[in-house]
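Omission of a single protein chain aside, the complex is shown with its protein chains in their original locations.
The block that comes next holds chain A.
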Amino acid sequence: MAASSGEHVLSLYRLLLKESKKFPSYNYRTYALRRVRDAFRENRTVEDPKVVEELLNRARDSLALIQRQVLVQKNIDVVTCGFCRVC
């Protein structure tokens, strides 16, 4: 039980990071990556299955949100990178 949910969490994490990297804008991209990493790190030790489920639901909603926003931003804003020497 714990093993499968742990894998599930990891796969969600990887998916979130993968989608976050697609943001065209430097600021949104770095924020999304940083926030996802910090959020998962912060909640690493949570045990209560109800809380875990709620957090995972939030993560799934965030994933859908990021996918939608990436699409919107890609299609309207072609040249947006602020400071590309860094990324």
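The rule is short, and it goes like this: a residue touches a chain if its C-beta (ideal position, glycine included) is under 8 Å from a C-beta of that chain, and two chains touch if they have at least 3 such contacts; residues count from 1.
Methods note: contacts and distances are computed from a predicted model.
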{"item": "Name of the absent chain as recorded in UniProt (options \"Histidine-containing phosphotransfer protein\", \"cysteine desulfurase\", \"Isopropylmalate dehydrogenase-like domain-containing protein\" or \"TAF1C polymerase\")", "value": "\"cysteine desulfurase\""}
{"item": "Options A:7, A:38 or A:54, residue touching the unrepresented chain", "value": "A:38"}
{"item": "Absent-chain interface as seen on chain A, which is shown", "value": "21-24, 27-32, 34-35, 38, 65-66, 68-69, 72-74, 78-86"}
